[in-house]
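What follows is a single structure, and I will ask about it in a moment.
The other protein chains are all here in position, but one chain of the complex has been omitted.
We call the chains A and B, going by the order they appear; numbering starts again at 1 in every chain.
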Amino acid sequence: MRETELGKATSERFVPIEVRLTLSYAAGETASTFFTTLRDHCRIMGTKCPQCGQVLVPARQFCPKCFMTTTDWVEVGPRGNLISHTVVYHHGPHQPRTVPFAYGIIRLDRADTNFVHLLGECEIDTIHNGMRLEAVFANNRGAGILDIAYFRPTEEAML
Amino acid sequence: MPRRVAIIGTGQTKYSKERNDVNQMELVYKATTKALDDAELKVSDLDAIVLGNMELFEGRALPEMWCGEGAGGYLKSVTKIATGGTSGSSAAIAGFYQVASGVFDIVVVVGWEKHSEGHTQTAMAMVDPLWDRHVASGAVGNFALSISQLMAGRGITEEQAAKVTVKARRNACRNPYAHLQMPDITVEEVLSSRMLAHPVRLLDMCPQSDGACAIIYASEERARTACRRPAWVKAVATRHEQPYLGDIENRLIIMRTLRAAAKEAYRQAGISQPLRDLNVAEIYEPVSYAELAWYEALGFCDEGEAGKLIDEGITEMGGQLPVNPSGGVLCSNPVGASGVIRVAEAAIQIMGKGEERQVPGVKTALAHGYGVYAWADVMILSSELG
Partner (left out) sequence: MNELINIEIPMALRWQFGTGRHFSRFIQTLRNEGKILGIRCPQCQRVYIPPRLICGNCYREMAEWVDVKDTGVIQGYTVYYHPILDPVTGEPRPIPYGMALIKLDGADTTINHYLSETDLAKLRIGLKVRAVWRSQRRGFISDISHFEVIQ
């Protein structure tokens, strides 16, 4: 931890504070399997609830509706449908891309839940809900959600 | 008038330095499912959820959003409470209020922390930025300063504090969930451990643990049918303090918040002689010396007599008033959970589920939470409704 600005205040109206930290969060067994499968095999996995049968993506250890441990692994994607999207024009310090860029809510094939990711390799004004997408995997993968670099329109979607 | 409320089930995870087998949501799920099993309930029986967690310690906002569904929060009311060390006991009291008010019948309270994932010391120093940070004395330092007053004013010795540690770490050997278990620990070992800030040594301090603890409250009507031996809530009291350590005169000796909370709780529960009227106590002792300060503030002894209680074994297992059969905070300390654990362990004693750490014949139990510089929560549980 380094507090660099503490004590530099010359203004009487505010106190500036800066903190730098690196935090390290355990993914847990289930998410670890999800991430290592992305990294090592470029495959996207979901888990299935034994009671309601829904396939959760990203993989989750228990089904929130049924409150039961998920048991089966199901490969999902790499293609899916764009459910909703937005284009970001306003720059903020914690964003993953430079503006303008698009986020999408995506339902992968064989999944029952949606998740948020980035859209790429497409003109912003061609993005439309319902379009078919496919995952593009990063060259350097480190077992994280950005092992999928982004989703791009499939060839059919571009026609 | 508030309704009568009981605890009908508890669930705890094994506390340890690092639980990297589960993420935070799953940790909460583990404790919650155990409590549901203990209470013989399903998740659909839960009406509301209260969570206790010090989110800044782990550098992520909205723990209730991430982890709420692990506590059965899907399509339910979820409230999160963060009050330092009292997070767990504040959450436990808030859960009680939710049922006592008549709004909900069954409420689960889950406290948790994963210190392995954060920077607790840094976060604890991130108190008010105008003043406290500049000469931060830190978690150990702020106690060390007050302990010098306690020793000078009440004659507490390092040996007496070491006896508290020995009691705790040996008691913990009978608690399957405890993080630190030291069956062979001695006073000499404590007194020769590394000095952190005089007079506090390494073995006088609580650990930082990963873990979660859940308790389930039920209204009187549901408790009677659901549970063979519910732990009825007889009293709750909370008292908070001014913002700076310097505002609080002779903190550990006077401890006006805890004295006031205890007085109120004893009044509600009809207790006039705590040592006689209580059968067991689970108190929140982040450092061994604090336990001795709490003996006096809780009225277990007269002024200046706290050292005698530990010297004479009155608070040992088998003594007149066993304190912390679970091993206390000195043995397991996931901060968001620690206050809930005190309530859970007190309830376990009433319910007769203490197994190897069970104190025989418990009818009345006290649970205490401590946090920040001097916040105090007191709860009294009883096997009897009347």
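Convention: a residue touches a chain if its C-beta (ideal position, glycine included) is under 8 Å from a C-beta of that chain, and two chains touch if they have at least 3 such contacts.
All figures in this text were calculated on a predicted structure; none of them were measured in a lab.
Residue B:Pro243 is the one among B:Pro207, B:Pro243, B:Gly319 or B:Gly352 that touches the chain not shown. Touching the chain that is not shown, out of A:Ala31, A:Val55, A:Leu119 or A:Ala157: A:Ala31 (per the contact rule at the top). Not every partner is drawn; the one left out touches subunit B at residues 20-21, 59, 129-131, 133-138, 140-142, 144-149, 152, 194-200, 241-247, 250.
Interface residues of subunit A facing the missing partner chain: 1-10, 12-29, 31-33, 35-36, 143-144.
Everything that follows uses one rule, which is that only the chains that are shown with their structure count from here on.
Across the complex, subunit B meets subunit A through its residues 18-26, 29, 33, 42-43, 58-60, 69-70, 72, 74, 114, 116-119, 122, 126, 129-130, 133-134. Of all the residues in subunit A, the ones that touch subunit B in their complex are 1, 3, 6-7, 15, 17, 19, 21, 23-31, 61-62, 64-65, 67.
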